[in-house]
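Complex shown without one protein chain; remaining protein chains in place.
For reference, chains read A and B in written order, and residue numbers begin at 1 within each chain.
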Amino acid sequence: MGEASGPAERSDPAVRVEDLRVEYGSTTALDGVDVTVEEGEFFTLVGPSGCGKTTTLRCLAGFEEPTAGSIHIAGESMAGVPPESRGIGVVFQSYALFPHMSVGENVAYGLRFSGPPEGTTKHERVEELLELVDLPGFADRDPDTLSGGQQQRVALARALAPEPRLLLLDEPMSALDARLRERLRVQVREIQRELGITTVYVTHDQEEALSVSDRVAVVDGGRIEQVGRPRELYDAPATRFVAEFLGDNNVFAGSVVAGGDRVRDAAAARDDGGDPLRLRVDGGGTLPLPSDVAEDARDGDRLVVCVRPERIRVHASGDGDREGERAGDRVGGNGGTGRGTGADPDGALLATTVESTEFLGDATRLHCDWNGVAVTVRTDGSRSFDVGEPVTLGVDRADVRVVERS
Amino acid sequence: MDRRVGAALRRRVSDARPGRLLRRARAAGPAALAERSALPLLAAVTALLLAVLFYYPVATVFVDAVVEDGRVTFGPLVEVLTDEFYLVRVLGFTAYQALLSTLLSVLLGLPGAWVLARFEFRGRDTLRSVTMVPFVVPSVLVAAAFYATFGAKGTLNAALSAVGLPELDLLPSLGAILVAHAFYNAPLVTRVVAAAWESVDAGAVETARSLGASRRRAFRDVVVPQLLPALLTGATLTFVFTFATFAIPLALGGSQYATIEVFIYSARRQLEYGRAASLAALETGVSLSLMALYLRYERAQAAERRGVRTLARRPLWPDSWSRERAARRLAIAGYAVVVAFVFVAPLASMLYASVSVDGRFTLDAYRFLLERQATGATFQVKPFPAIVNSLVFGAAALAVALPLGVAMGVLTTRRFRGRWLVDALSMAPLAVSGIVVGLGLLRGLVFGFEAFGYRFTVTGAVAIVAAHAVGAYPFVVRTVAPPLDRLDRALVESARALGASRARTVLDVELPLVWPGVVAGAAFAFAISIGEFDATVILAEGGGTYTMPVAVERFIGRRLGPATAMGTVLLAVTAASFVVIERVGGEFRG
């Protein structure tokens, strides 16, 4: 065991990672990661492959020696503590069931070292866990005869058997097909809640991350971009990377302009001459900027903003006027900043053409061309659009989020 | 899902949570500490053994290549390296014959691996066990057996003239050298490749077939890549062995086929140690370079794979025949004929020589063995002690070489800069001339070295076992490391996370999954120990610790009888040992 450390205290988080660095020769895998996971929390590290999320998990497990930084589990430093003494359970993408042992032997393997919990036998414990993962009576089976989903549940049972205080899941669903993946993640989440076990989950699948986690850390380039509850991250991405990585998003880069911008859009004519700052999208038209940005931005500043596809309203161009009125009405209803000019400082109407459509069942995704800038819109699917059809898109100022300024 | 279970679990989890780490921490007592340091400790022991039994003794010889009259001059080395005769003619021929021998050994060994790995037939296990038998036959007996089989009046010519074909003049020739080298090394190729073949993942093959690959295509795309590392292991070892060949070319080729080792021998005989050491340095340099190249390749090949579900074997005698099946069986039959001539006939002729004089059947040679056993003087070599010594040394060497080899294999699967160099150095016992090792052991260990006012000498049984272990452990490493390298890292890490120490993980997970390689390595290690001569004869100092090959050498005389009788005993004992090793090995795996 590393430095002296007392038993876990109440105030200690389940996991505390500080300034974690991992370097291989001249390449940096982790560039100063700080993470705190609370007791019983389902915490997810999400990011593209090679971002460092798995390296972080491997450091937690003790498979990887950090170059610098510290890891505390339940308040105890993990420096120099080998994996087998950390009290962790790990589930890998490849299941990693021991092929030369039966299912029961696999689940019982960790009990060789910790012994079964008080009051049970090894055998009872194995059956208990197999029931927990919905595989009762599978103990004598050969892992090879199981489906991928079943194998992964055995791996989960095996990891839980010795009562780890921290469960580490490394892309456990990636090898499974989509439907199975969804079912299994619900199951995993239920078991996690049931047991109240602190869990660190690594995935590249943002949907998975958002759907099961208490909190999510988005990792990129060996750094944590943003940590928060799924809703926070989705609604308020702090960086362009987070905005683009989590869910669909329209990202626009452009320059801040004062009113008086040359009007190119017939439909946006009424916006012209307004006082508030707007964003002139590179190669396209202008978008309104949220008021908090508009106040301190200056003419000519470069900004990147994003607008979620489902926040954009879409109408056939023929409805343009009415849409404008409605928008105006609504803006007016929101109150406060309306100008008498009829221009709408809290919104914008973009004249676009439908390039392609994707039918998603419960919705339709439109890929539109806004004078050369691509805009994606998600509609409720109540009306269908044809490719080549001109449509007007309505964007509210409140839905525009600045994710990068320079 | 049954929530009641979950509730019970939950209670237990929360009960168990506080102080859980402390429980494990307390478990980390002396036993756990020993377990944790087991692998580094084994590696340190390996390094120490290598240093004392190999590097130090060998250095006492190699120093002669660069030191003259106490001054570092590099004179002898420069002399050899600038001599066209050695550098071009001798080295060139040595490499040439080694290359051809390697090709022939691979050619003869591969079909054997195929038959052993892919077909089921009665006695398959036993046959696989005894494949390594030729490896331990003393070269003088192989030479004699080759004359009896392929000579002017040998079995082959007798067979040819019986069916009215012209007789062949095969001996002595380069071809005879190559076939004798194949006699020794093709079994090695067979053994290594068969072990790999038996570990080929059936799932991968089935996946390929399901994706539309023909059987041939699946073989090429899935099986061959998994066999290639093993094949190159066998080929590299064969090249290194035949590069240092000595007795076989002298006996079967004649003087014009003198390898570099022959010149090392004659230089040593003339006490020209500078030249002997320089030539040996040249030889070792080439062998080690090749080994290092191979090791780099081997490492680059290491692709992770998961556990093994092995390919099912087909019956050698199929239930129904198709054209393709018949063609395969015919090919196997043809191979059996070649095997009969190259491997079985020489061994049979040795057996025959032990029970005949001038074509008459006699048990005189065995009577000689019994008499020598019963009435021989204590300073004479007797058969029974030779058998006992060989077996005891073999078992002891195995007991040492197996853990050392596995530990080294496990430790070198870690990735670190310059790993191939460490690998190559640990393989060096295979690449250094037996003459140099022998002389080094004499100088460095038998004569001893002075330190702290004491002269430390190493002779006798322990030294022999240690020397055998040092010579044998590289085989274990080479048969165990590649499959270890290919194991899914997650298997090891899962076990660690579940509470197993590194050493426990090796025992519980890694070894069972690479078990065919371990057993093959054990067979090699045992064979090396049984067949070892150079170091044994020196460390035994003509004393009571002689082994079977030493006895064979002592019994060589004008007549072949006593030596071949002892050789037959050697073969029988070795073959039985191999069977036992494989049986025990098979059971141990469970």
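One rule holds in what follows: a contact is a pair of C-beta atoms (placed from the backbone, for glycine too) under 8 Å apart; a residue touches a chain by one contact, two chains touch by 3 or more.
Throughout what follows, contacts and distances are computed from a predicted model.
A.B. asks: Which of the following names does UniProt give to the chain that is not shown: "AsnC family transcriptional regulator", "Thiamine ABC transporter substrate-binding protein", "Putative methylcobalamin:homocysteine methyltransferase" or "Aminotransferase"?
C.D. replies: Hidden chain identified via UniProt as "Thiamine ABC transporter substrate-binding protein".
A.B. asks: Determine which of the presented chains are touched by the chain that is not presented, and list them.
C.D. replies: It touches the following shown chains in the full complex: B.
A.B. asks: Which listed residue (B:49, B:116, B:464 or B:477) would be found touching the missing chain in the intact complex?
C.D. replies: Checking each option in B:49, B:116, B:464 or B:477, the one touching the absent chain turns out to be B:464.
A.B. asks: Looking at the whole complex, which of B:71, B:122, B:153 or B:216 touches the chain that is not displayed?
C.D. replies: B:153
A.B. asks: Considering the whole complex, which of B:549, B:562 or B:585 touches the chain not shown?
C.D. replies: Candidates B:549, B:562 or B:585; residue touching the omitted chain: B:562.
A.B. asks: In the full complex, which of B:121, B:297 or B:384 touches the chain missing from this view?
C.D. replies: Selected residue, touching the omitted chain: B:384.
A.B. asks: Could you please point out the chain B residues that touch the chain left off the display?
C.D. replies: Counting over the whole complex, chain B touches the hidden chain at residues 85-86, 89-90, 92-94, 96, 140, 143-144, 147-148, 151-154, 171-172, 247, 249-251, 254-258, 262-263, 265-266, 269-272, 357-358, 368, 372, 377-382, 384-385, 388-389, 392-393, 396, 439, 442-443, 447-448, 450, 453-466, 537-538, 540-545, 554-563.
By our rule, only the chains that are shown with their structure count from here on.
A.B. asks: Counting in whole Å, what is the centre-to-centre distance of chain A and chain B, each centre being its mean C-alpha position?
C.D. replies: 55
A.B. asks: Could you list, by residue number, the parts of chain B that touch chain A in their complex?
C.D. replies: Interface residues on chain B, with respect to chain A: 1-3, 5-10, 12-25, 27-28, 36, 306-309, 488, 490-491, 493-502, 504, 508-509, 512-513, 590.
A.B. asks: Applying the document's contact rule, which stretches of chain A touch chain B when the two form their complex?
C.D. replies: 1, 7-8, 61-63, 73-74, 76, 82-90, 92-94, 96-100, 109-110, 112-114, 117, 128-129, 131-132, 134, 143-144, 155, 158-165, 168, 187, 190-191, 194-197
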